[in-house]
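First comes the structure, then the notes that go with it.
A single protein chain has been omitted; all remaining protein chains appear in their positions.
Let's turn to chain A:
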Amino acid sequence: MLELKNVVKSFNGKTIINNLNLKIQDGKILTIVGPSGAGKTTLLRCISGLEKIDSGEFLLDGQPFDPYESRDNESVIGVVFQDFQLFPNLSVIDNITLAPINVLHQKETEAKERVQNIIERLDLTKFVEQYPYQLSGGQKQRVAIARALAMNPSILCYDEPTSALDPELRNEVSKLILDLKENGITQVIITHDIEFADKVADDTLTVKPVD
């Protein structure tokens, strides 16, 4: 479980996150909804360690945890970016195994073997040798999810997972996210798509701009 206590974050004197308290339960899906400018993305960037919080603390399974500093491979916060940010110079399989090989120091064959079930679960078997430019938006998103899962994250975060996709794909994404939940993966989803949020959420945090 990840717990946020009195988290404060401001940019240039403007408070974006004001004393936020939040619990993210293991194996559950938390959606964070709210209008643009409410600080949803900032919150996700703080949880995933891309921004340093000004004050407050994080507790991961009861232990103090600083995502900004943490280099602990046991407590990774995975991120699926809105624009996916796949590595264009690497094939799908190399995108997925790059971090396991370089960070977890797995051998290439071992890394490929270990991610096999992730690839099958996300229906990517046919695409492993292709490059990101050859994939559709939905396929890119699944590669981004697979790449994050390969690091065995404690929590998987999504920034607006439906915004870059065709509307018809929305149902597929919610199915996929619920399927990952079945597999015990804790997920945090930022979205402004209320209907989508209702479909997948166990808990919902509604944020609004700080006055």
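Here is the rule we use: a residue touches a chain if its C-beta (ideal position, glycine included) is under 8 Å from a C-beta of that chain, and two chains touch if they have at least 3 such contacts; residues count from 1.
As a convention for this text, contacts and distances are computed from a predicted model.
Among the names given as "ABC transporter permease subunit", "D-alanyl-lipoteichoic acid acyltransferase DltB, MBOAT superfamily", "MoaD/ThiS family protein" or "Oxidoreductase nitrogenase component 1", UniProt records the absent chain under the name "ABC transporter permease subunit".
Interface note for the absent chain: among A:V8, A:L22 or A:L98, the touching residue is A:L98. The hidden chain makes contact, of the residues A:N6, A:N21, A:S55 or A:Q85, with A:Q85. Remark: the omitted chain is touched by one listed residue; of A:I17, A:V33, A:V76 or A:V128 this is A:V76. For the chain left out of this panel, the touching residue among A:K9, A:K112 or A:R147 is A:R147.
Seen across the whole complex, the unshown chain contacts chain A at 48-50, 71, 73, 76-79, 81, 83, 85-90, 98-99, 102-103, 131-133, 147-148, 151.
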